[in-house]
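Every protein chain except one is present and positioned as in the full complex.
This part shows subunit A:
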Amino acid sequence: MLILIETPAGFALFQVANTKALNKIDNIYDYLQNEKQAKKLVTPFAFQQFKDTQEALVATSKLINGKIPKKLSKFLEKNVISQEVQDQIAVQDKKLAKQLQEQLGLNCIQTPVTEQLFRGIRSQLTNLIEGLSESELKNMTLGLAHGLSRYKLKFSTEKVDTMIIQAIALLDDLDKEINNYMMRLREWFGWHFPELGKIITDNLIYAKVVKAIGMRIKTSSTDLSGILPENLEADVKQAAEVSFGTEITKEDEKFILCLADQVIELTDYRSQLSEYLKNRMQAIAPNLTTMVGELVGARLISHAGSLVNLAKYPASTIQILGAEKALFKAIRTKHNTPKYGLIFQASLVGSAPAKLKGKVSRTLAAKTALCIRYDALGEGQDAEFGVTNKSFLEKRVHQLEEGVNYRDVKAPQRGKAKPVQSQTQYQEEADFQPQGATWMQKFQKGEDKRQASQDIVQRTQQKKVKQQ
């Protein structure tokens, strides 16, 4: 009898040579606990190891869905069918047994004895399979489990918000670093050519110019038309002639140029990173991006820790995320709490007049909370919801600017509280009654008795007619 066992390391076939001895054993599980006895009773017949986690994942996911993976069918073909082994195969899963019987014509069995065998073998797996240690098996199990979980949860690499959090943190870091390096470059090169710093204000252009000219002497011979506009180029060339900076050696120049290279590279990388962040934000949270923009959206997600965490916050929290220090201080000293946190950087709040920033921030936070929840927990991938909300907000800002309040728009006349009558207004009794009044309603009105008495009168009249 053969035994088929599926492990995270691969497929294994064991052979029970002596089935008669097997039936004589009282407690198979206990018997198999002894390593020597186990090896005598159950001998490894064949073992097909998975090459990597990917292979294991494909095979296992097929098994779970009740189908035979290719690996398994090849394994069985090679070891059982082509070798013309006539033994029965013990399989743990009934469905799999049926499939094997139908597709490969193998004779599969399942009895309480085989169940006990499976238990015993499962506890002795590392002892029975050569070359498989506990730690190896554990690693493969972990790999397979995580892979399977991701497969089941339909883990999409597109929707990972860790990328956003890391990217925005890196963006801030890069900004600081680039600024540092730029200041250093200006100071260092300013030792040699101080006037250049005063002429060129933009950092990136300064670095490019430094890279192009190297030493002050070469300025007149270098072509700066690609980097500078004509008038600045003329200024630079003139300043180079009459500069009072000190001379530097070739080696100094080499290192300064290296620094300038670094700055240019980093600035380039930063702009690429910014593009990447925009794309990722659009993919992960399109509605949030539409409402507040990529940077503010990314900062909100990063502050909360994840998109799902952000979705759990109420709108009032989203309004003051980022101003916690001011918030708790105000609460403690019983002052006014801040009106906006990170949301202040959103374009809608920025473009509103100063007096309305508070109101706009509140409305924006409310609608943004909805958009965030739609992105985090909803199934759709579109930005329509965000677009609708944004247009509502723009209308609202417009309304606020014109001094319109909700109270004035919808309030009825003061003093004469008249309820608004509409066609769909619910009217007391008529709405509750179905087409024809029910028995219950008739009973309550005493109508059924009248009806009953009328029925009786009718029937007696009919009887009289019949009798006559």
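Keep in mind that, in the parts below, a contact is a pair of C-beta atoms (placed from the backbone, for glycine too) under 8 Å apart; a residue touches a chain by one contact, two chains touch by 3 or more; residues count from 1.
The rule is short, and it goes like this: contacts and distances are computed from a predicted model.
Between the listed names "rRNA 2'-O-methyltransferase fibrillarin", "L-lactate dehydrogenase", "Proteasome subunit beta" or "Cytoplasmic tRNA 2-thiolation protein 2", the UniProt record for the complex's undisplayed chain reads "rRNA 2'-O-methyltransferase fibrillarin". The hidden chain makes contact, of the residues A:Arg122, A:Lys211 or A:Lys237, with A:Arg122. Within the complete assembly, A:Tyr29 is the residue of A:Tyr29, A:Trp188 or A:Phe344 that touches the hidden chain.
Note on the undisplayed chain: of the listed residues A:Ala234, A:Cys258, A:Ile331 or A:Val404, the one touching it is A:Ile331. Considering A:Lys71, A:Arg216, A:Arg280 or A:His303, the position touching the chain not shown turns out to be A:His303 (whole complex).
The omitted chain makes contact with just one of the residues A:Lys40, A:Lys78, A:Lys98 or A:Lys152: A:Lys152. Of the residues in subunit A, those that touch the hidden partner chain are 6-8, 29-30, 60, 63-64, 92-93, 115, 118-119, 122-123, 125, 137-138, 141-142, 144-146, 148-150, 152-153, 162, 165-166, 168-169, 172, 299, 302-306, 309, 321-325, 327-328, 331-332.
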